[in-house]
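Apart from one protein chain that is not included, each protein chain of the complex appears where it belongs.
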Amino acid sequence: MNVSLTILELAVVSLGIAILLVDLWLPEQHRRLLGYTAAAGVGLILVASFLISVPSAEYAFGKMYVMDPLALFFKRFFLLAGAIVLLLSVEFSDRIETGIGEYYTIILFALSGMMFAASANDLILVFVALELITVAFYVLTSFQRNNIKSLEAGVKYLILGALASAFMVYGIALIFGTANSTKFGDILAVAGSVSSNPLFLLGILFVLVGLGFKIAAFPFQMWAPDVYQGSPTPTTALLAVGSKAAGIVLLLRILFSAVPQIASQWTSLLIVISGVTILYGNLCALPQRSLKRLLGYSSIAHAGYLLLGVAAVSMAGSSAILYYLLGYLFTVLAAFTVICIVMREVDNDDISSFEGLHARSPLLAATLSLAMISLAGIPPLAGFFGKFLLLKAVIEQGANEPGYYCLVIVALVGVVISLYYYLGVVRTVYWTNPSPGQASILVSTPVRFMIYACIVGMLYLGLLPNAAVNLAIRAVQVFHL
Amino acid sequence: MSHISTITFLLLWPFLGAIVIALLPRDFRLAIRAVALASTLFSLLLAIKVFLQFDASLLAPQFVQKVLWVEAIGISYHVGVDGLNVGLILMGAIVAFAAACVSSEIETRHKEYYFLLLVMIGGILGAFASLDLFFFYFFHELALIPTFIMIGLWGKGENRIYATYKITIYLSIGALLALIGLIALYLHAGGTTFDMIALTKQLSDSPLAPESQHLIFPLLLFGFGILVSLWPFHTWAPLGYAAAPTATAMLHAGVLKKFGLYGLIRIAIPMMPEAAHSWMHVLAFLCLGNILFCGFVAMRQKDLLLLIGNSSVAHMGFAFLGIASLNLIGITGAILVMIAHGLLAALTFALAGYLYRQTHTLRMDQIKGLLPQIPFVGTVSIMALLAGCGLPGFANFVGEVTVFFGAWKQYPFVTALSVWGALVIGGVYMLRAIRTIFHGPANEGFNKMTDAVNPLTRLPYLLLLGSLLCFGFFPRLLSDKIKPAADAVAKLAAVARESSQPIESTEATVTASSKIASSVPTSKQ
Amino acid sequence: MNGVGLEHYLIVSAALFCIGLFGVVTRRSVLVIYMSLELMLNAANLALVAMSRFNGNLDGQIMVFFTITVAAAEVSVGLALIVALYRKRQSTHVEDLTTMKL
Amino acid sequence: MVLFLPLLAAIGIVVFAQRNRDVSAALSIGAIVAGFLLTILFVAINGWHPITGQVTALWFAVGDLRIEFGVRLDPLSLLMLLVVTGVGGAIHIYSRGYMREDPNAGRFFASLSLFTFSMLGIVLSSGFMQMFIFWELVGVSSYLLIGFWYERPSAADASKKAFLTNRLGDFGFLLGILMVWASLGSLDFQTLESAVHANPDALGALATCAGLLIFCGAVGKSAQFPLHVWLPDAMEGPTPVSALIHAATMVAAGVYMLCRVFFLLNAPALEVIAWIGGFTSLLAAVIAIQQNDIKRILAYSTLSQLGYMVMAVGLHGTTPAMYHLTTHASFKALLFLGAGSVICALHHEQDIWKMGGLKKRMPTTYWTFLLGTLALCGIPPFSGFFSKDEILTQAFHHNPVLFGIAVLVAMLTAFYMFRLIFVAFRGTARSEASAHAHESPGIMTSPLVFLSIPTVFAGFWGIEGLFAGHGEIGMAHSPESLIGHLFSPFSHAPASAFAGIGAAGFGIMAAWRLYQDASADPIPEMIGRLSSVIRNRFYFDEIYGKLIACSHDALAQFSDSVDRWVIGGLLVKGIHGTTDLAGRALRLLQTGNIQTYALLFAIGVAGLLYFMLGNP
Partner (left out) sequence: MTQEILFYVFSFLTLLSGILVVANPVSRNPVTSAMFLVLTILFMAGLFVLLHAFFLAAVQILVYAGAVIVLFLFVIMLLDLKEEETRRVRKIGAGIGILAVASVFGLMARTIGTIPPTASSGASRPTLEGLTAPLGNALFKQYLLPFEILSILLLVAMVGVILLSKKDLR
């Protein structure tokens, strides 16, 4: 048993426990420090993760846990996201009346869940890791317990999440029953014989339901807008980036490591889900006035784009997903940072409260605009190249199955629709003038630094994607495609 | 790559300028403007240098620079010039400088404006200089975004927001269609490289299967077509240009719009000649929509900007016609039209912008008889409008006539109608504009106009007009440079023609020519 | 146990699962919804145990163990939420939880 | 050299001397006079058949398309060159006086020089494309000149109309050029000519069509029916412009072009050309007799004479056509300048019924005008007689019906011209202005005198020799042949000669009878409604107006509404609206009620299962 492979997760968990404990003795006025410490700690772990290199897959806990380039990629991804979200939480801390220390801790625990999920090589571990994430998010979502919206979001997320979990458990049961194992390696070994077994397929479908809920894919996307809107902003950010990425990595692992044959049989399903998700998210976002809710819908649409890569069932598609997620990370976090800071001034995320932002804070305005532009998939930002790779991957498959071309068309329609509302945000930010009462917004140094980091990330990925693409390509080599 | 090509410098200047502007404090208005002017001027000088040093006798692209960008999928930063784009780059640089000059009309948010302007210029120049499919598209998109934002922020008129959305959505659809086509092309060609030169060579050696060609070509045709306002996807253009700030309209209508045409010539036709043959008939008839339909629409416009916008759409029809003819003359003509129209559109929009600043309206039922008050601008405007209806001496005439000669053999009927559109319809609306706005008695309320007296103010107009006249008088400056490259394209297209059914086309010619015989007496009225 | 095979257990678990699902879909008290969710998880547990038994593989039972724990954790968080919510709204009705919509 | 002098002058004026009237006038006049002298010098040195027949330079070439710019010197172009520079020079000088008051004279002379340049370009062009280019340039410079007083709505409208009508003709011309190029593969006159000579059927089935299309160009420029409407309106320009453009040079370009490309025209095409020419001349003559504006009378007379020339071309008579063109250029320019002198003297009064008795007050003008009139009417021994006679002879030999028309037109010509003379110059002054008119200054009368020289004598030496190609027939003409020539019309075709003279005489008599002392026009009473029909030019303008309104405007309106409602409205707005609606409708699913979400979740699962497992 090679426990040392889990060093990163262990570090995060220890950090979480440490924060929890330190919080007990820390005086009120130094709370801010706690957040910075947590962020710095995560950052440190992130840096440390670069000391680890995994030339080939290594296993621990009886092949339940795997450490391979894909896992490492996502661990770093989550660590990065975690560091930024923690910084964001510090910014948000005055709006959480109680237990900010616990907030950081739970974020860290959720983070560790995501990191475990990245390494999951067994359905049981998948389930447990996902539940850790989910339960942590139940708490994070309803953390503003004096805010009815936050509580409501928590309840909604909890009920639907538990529903999805139930399906997932049932699915795991069925898979276990037919393949007689929950380990991916074993499933892959017997998949040839069981892939025609309807019970096995049913199991896979139920597991997909559970994951579909996590990434907010159609038809399990209903929760996203409400929860995005109601949750505290850092939670939303982490939900948008971390939870979605965790769902995606598990989806990829299960589909392409455990049951690749089934994945290639089910392309039509994936195509339909991806297409409908894109359309649904974009169409619903059109008339949206609440920016967080809009981003909720947009996250549905982006789940659809990510599913493009899944639907392609190819190395190119998977690597495109990884790249896309990386771009999405910077973009969404930048957007939520701005929202978080602006909402600190006015407790309202209606788009109208962003009017004249350019005059109140040019940096925030530019950041939000850049984020929107990147989300819309316009060069030179990361979103463009990600979409480019995804579309390329899908078109690549078009020769085998014409349905892919329809999917491409749908994706295009989605992109065009999305332009409308993304640019609507940009318009509000720049076209209008601030109402007289609104003062200019000050941005603290760490946040400024963070924003710069996000912008640099977006630009770097958009302008010099070579390294990231290579990284993604190396990471997806683990799949059996 | 040890050396850095002049072209790279040419692209770099606007971006460098943009960065410098981004770093300057927002109160340094003069410095910001100076940086913008200087960087575009440097680009212009480099473009002139490239143009003069360009050796038409070499078929390979020159001033090449190639840096691997994304190794895994074969994207590289690859720029260079050959006959197809050398003129366009020069034109783009001229228009860019002129656009920077006329930007003095901007009164708010200089910093953002000039930043976006320079990014747009860099993108435009990059799109035309790229020899890599990805960067070709990338730069174009890069230039589009500032366009949208500038229209929205500094645009004029009440419905600029609607116009912004319309232009955004339309152009995005077009660009995305083209993107799909480009990706599909890349993949069908083996998925190893985005390099245009390599792809062209590879595809001429082993052409794509006809099914693939017929799948990809329409994507490119309509994708690029929407970008160039191919009828009936043109409605964004007049509206958008009417709403755009002057420099944006100049750059977009003048240069960026040509991207689609350039793409057709550079990519679609040489790489998929067979499909090109079967689709060019469609294009030929759609271009009639541009020439005649939009010409008629232009006749009805009451606003000068809308008139110019529609006429610019109509002019695109000639370039389409040239491309549709798929022969050396037609393609050369199309490029000439592109260059000429680029200069002309920039000039007209610059002038319209000047007038608008003076009058705050360009409705032709309100402003009348301006010439005596603004002799310089008026005269230049009249010359520009006359150039717009294809007057010899201006570069447009050369391009249009060349297109007609090129297209005549393929589509006599279409060409006849296009000639009608060029000579008669074009004449009607341009003269109408001159007649109402500049001639006739002056209208009350517009008697406080000031003419452009300052030499610096005059510079952009004179520069554009001078280039138009220069290329109009000495078209060989351009045509000799274009010809070898256009010939290569036409040859690739011709190879496919021989392989496809020749009988059908001759039949078509015969029927078409009998049509023309019957149509001439009626069309003479 | 000759006549009773895996499929019987599975049918029972499926039926129970669907009963739970039905409860989630139709009941309007959040508490009862939680209970229905418990039913669903229990149904899954039944399936797991049956699978485990008929496959001769203990892993299924381990999974049940985890499921029970997770269910308990979820329910506790959920109930805490209800308490918090009830303090704000004096209601555990789902129809009162619609401040965010459209 | 001759070609570029005016261009340089034009550029010079635009760049340096726009504000300075004297300099610009001097530049312009200097250029054209120098051109005239150079031409004479050239002819004197090289004769009518220069060794260097054609020099060209490649202007533009792509593939099969070679557009060359060249100078083609042959008798035809040299003659035309003389006409353009000579008559044009006189008009330039005259303009100096006529425009001395105008503040924008600089612009005027720039346009004038540009016009001269373009005209010379047409004359000297060696290929179709070059000719077309200058053809268009002539169009635009005439546009500038007609619309010189652009503040006047009528002038602005007239210039627009002229340009557009010309454009219509150019449309056909360009199509014709394209057609010729497509079948013969060249645009060079020389190459084309040899190709046609080598193989008369080279143009194939399209020969007639191509010929007629090219003729369209001439119809536009030479204002033949049905595109004649612009010419009378063009009289809104300053009078020297009318003289230059609409009498001497521009309108002659069409005829010149027809002569130049005569080899391309086959019999059916010529037939059509002849009839159009004949019809135009008759129509214009009829209209002319009921016009009251002095310049309009002259304009219609020009139309009529152009019809003559075109008819002559159509009857295979390029030589008579060119001959008449030459003589007509000089005497019509003379007449226009005379009219201009009158107008100037009367402070821009153009109605002949408000003149009268000018003979005494403006003797130079009167006598030169009379000379011009006599020439126009074809009274021997003035030049018009000889040229007209040749056309009549041509018609007599080829087409008796057209001959009849021609004679009738000759009679009408004499009638309306002498109506003009009698009403305007004889009798008594009918207005204040005419009573106090003064003779124009020398700078205006000297061109009149200069122009009256060829008016009187041009007929003496004829131009057949030029085209016959034998011997050098220059300025030095032997007196024997001159005398012989003088009477040759009577000797070799007496019928047509006498018919012409007779018709003219009859016309003069009629005019004398009717207008000797008339204070108002007696004709309206005599023919009633017809008069107003004639006076209103057979309502051509109105008909065209309606026609254009019904065709182009309707099409434009149609296109515009399609653009606005169908493409912009139905499609764009429709798609946009549908999308928006779909968004709003889908949004309704998000009721905020968790139960709905769960239900949809369940439905989703059901759907998913059905989709994947429903049909095993």
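Note that the chains take the letters A, B, C and D in the order they are written out, and that residue 1 is the start of every chain.
Note that a residue touches a chain if its C-beta (ideal position, glycine included) is under 8 Å from a C-beta of that chain, and two chains touch if they have at least 3 such contacts.
Bear in mind the structure is a predicted one, so any value in this text is a computation, not a measurement.
The shown chains contacted by the absent chain are A, C, D, with contact judged over the whole complex.
Annotation: of D:Val272, D:Ala510 or D:Leu609, D:Leu609 touches the absent chain (contact as defined above). Only one of the listed residues, A:Thr98, A:Ser268 or A:Ser352, touches the absent chain: A:Thr98. Contact residues of subunit D toward the unshown chain are 595-596, 599, 602-603, 605-606, 609-610, 613-614, 616. If you put the missing chain back, the residues of subunit C touching it would be 1-12, 14-23, 25-29, 31-32, 34-36, 38-39, 42, 45-46, 49-50, 52-59, 61-62, 64-66, 68-77, 79-84, 86-87, 92-93, 95.
Those residues of subunit A that touch the chain absent from the view are 6, 13, 20, 60-62, 64-65, 97-99, 102, 105-106, 109-110, 112-113, 116, 124-125, 127-129, 131-132, 135-136, 138-139, 142-143, 145, 197-199, 201-202.
What we mean here is this: only the chains that are shown with their structure count from here on.
Here the spacing of subunit C and subunit D, counted between their Cα centres, is 96 Å.
In terms of their C-alpha centroids, the spacing between subunit A and subunit B amounts to 42 Å. Touching two or more other chains at once are residues 155-156, 159, 163, 225-226 of subunit A. For subunit C, the set of residues that touch two or more other chains comprises 21, 24, 33, 97-101. Of all the residues in subunit A, the ones that touch subunit D in their complex are 155-156, 159-160, 163-164, 167, 198, 201-202, 205, 208-209, 213, 218-220, 222-223, 225-226, 266, 269, 272, 280, 282-288, 417. Within the complex formed with subunit A, the subunit C residues making contact are 6, 10, 13, 17, 20-21, 24, 30, 33-34, 37, 40-41, 43-45, 47-48, 50-52, 54-55, 57, 59-60, 62-63, 66-67, 70, 73-74, 77-78, 81-82, 84-85, 88-89, 97-101.
Within the complex formed with subunit B, the subunit D residues making contact are 58-65, 129, 132-134, 136-137, 140, 147, 150-153, 156-157, 159-160, 163-164, 167-168, 170-172, 174-175, 178-179, 181-182, 206, 209, 212-213, 216, 226, 547, 551-553, 555-560, 562-563, 567-568, 571-572, 576.
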